[in-house]
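Omission of a single protein chain aside, the complex is shown with its protein chains in their original locations.
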């Protein structure tokens, strides 16, 4: 394992300290229990957005704390959901008197820990569950689909709407709408290495890729021979469109997300390939984002996310945002 | 070689097309000869900034084209400097009537190709040569130090000053000042793989790192056993400070730059470690940047860059910038 | 009043789980995300740090404290699940060291786990260990503590082993679908380790 770390036990805390000091004008770190929050204190009269999840997906979620997006983020251990006390402390610290909206990726652990936090907070807390990963079948016999890169889009759109002072119920409804209109699917070219484990999570042959991989290195739909970028783009876009079933002429946002170790040169190439697929299917790509946003430590790989746009979503997507990882319009 | 590509020959062109279509509101791609330029045409009365170099360092330089930074960027083949006809065509396309400033990283190939372009343009073109890499001895017997991640700081500061309508000579002087006050040094944990070569550029043992590596995988000062992040930070910061020799209490900008395959979690950890070293040496870190900005394809590794700040540099650093890879203040 | 068997029992459980941390993570690597051992270790190290305060309580209250510590330290799926298991077991126990009372306590914990995780037996989870354990304890309610402990231990073993051929439909292993078959469930293994450790203590007469 080759990583910039000191000791396996200190990775999380040291990277959080480094992050918070690099972005001090935007975020602050609190410890015992650990969470990141916007500088400047609670925004009075605004619903506070709190997210969180296992670490190792940076910049998600801490990189999205700031004006126009999250009020706080609770980082768990690497690939392990955070605990209710973190969520409760974060919610208290950012409560602006208009309620708390938890944005939760659909993993058993995340859901249960956020549930416990919500139960303890009681009234005034609501939750948006993100499950955009079309790789995993949505079936009532399982815990359902996973939340992956689409989470960033939900957080951005709902974050902008919260600045606009929408109330808790409207924000929850908006978040659920964005989630419904969003689909993602990813491919891994290599495994990732959790620092505490010290070895790759899984083995992948020199000519293989894992199609439909999760952001914790969970298996996807199947393994196959590494294909050209155009074929990968086609495979992923088709799977998403099968799920979203957009109309011809539908406007959409296209996000190409790297898994952490994939250089921008490859991501922009994949963007071009995916965009062609989308346009061939009749979509109009109106908004775009390319980069490493919802990652899996040092995994080489990428995912495609599509969100079907309407004027409300587009407007909130374009609204100003000042966070460490996303910044525009201000 | 596991990459998102179609064919080795099309990597550059396809990734440029993808990039330009993802960031269409900010940049445009021209071909034959190839260059990227700001949307909106030449800015009348403003000195036009043109940079360029081998590809494989994305987002450098194309990601820094836009308001407040570059007017155009000329991408060469991977790790191969672009040709004079690209530079001349780019200069013509963005000429606002106030002259052309070339920002060139100090590599034999880049220098010679930009020299040929300057000679053909004649009067009205000036050059800032960036050579911030302290790993390589500055000696009159060699081609001198390399230009690495500090290039981004020169481009940002001079770019903001150009928006402020400084003239060609002042911009050249400012660029040279920033370059003088900037030092960088990097470490590689893995090699990188040039698509056309299909195999890693060099071998590095499972427990080794290359100290002082260049951004094309060039060798550095020496190889040693992989060290804890704190020791790496100390090593790099000390080498830079030995070169810059700052006074106690000097304000500085600290950039932790990833080489392409190093996740943010490790980069922020390294930032924290480097910042501690800087502060122990009496520097005040007033500005920060952490991310993959001047990369070496899929290399795992990172570099530290320090720029000693004065009010002029800080002011231009803070000025608005709207490019694909750096964006704030507007 | 605290019981003098309490501290050694908590210690034994914590140390067993910590000692098996790599094994548990390896099991989790096969069908999950490879952290179950680390999660249990982190939680039970925190329990050990507070063992004196915990063991100073009456056993039912001590169980609740363990549960709260786990909820606050573990995270993931196992944090809320084991947290709920211990908290609810504590709440469901009248404190008597009878087999029947212990059976009721464990059943309370199991019901909590089922409610929290919305799962039932046969889905390749820790439930597949605790459900047969509850059944064995209930059936042994007129037997000696040692006999009941032995029955619980063997029920846990059988339950654990049964998870190998199950297809996961809850938790991370569910993403594997058919591919989850053939592996033991890590949470079932940690549960079985707890039952085994406690049952040994009872056999040795350390605990009632």
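Letters are used for the chains, namely A, B and C, taken in the order the chains are written, and counting of residues starts over at 1 for each.
Note that in this section a residue touches a chain if its C-beta (ideal position, glycine included) is under 8 Å from a C-beta of that chain, and two chains touch if they have at least 3 such contacts.
No experiment lies behind these values; they were computed from the predicted model shown.
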Practice task
For the chain that is not shown, enumerate the shown chains it touches in the whole assembly.
Solution key: B
Problem - Hidden partner chain, touching residue among B:214, B:246, B:260 or B:301 - result: B:214
Exercise for the section: Decide which residue listed in B:79, B:271, B:293 or B:316 touches the omitted chain of the complex. Expected result: B:79
Completion exercise
Those residues of subunit B that touch the unshown chain are 33, 54, 76-85, 107-109, 112-113, 115-116, 136, 141-143, 146, 194, 196-197, 201, 214, 216-220
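Everything that follows uses one rule, which is that only the chains that are shown with their structure count from here on.
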Practice task
Could you put a whole-Å number on the gap between the CA centroids of subunit A and subunit C?
Solution key: 33
Problem - Cα-centroid distance, subunit B relative to subunit C, in whole angstrom - result: 55
Problem - Inter-centroid spacing, subunit B versus subunit A (mean Cα positions, whole Å) - result: 29
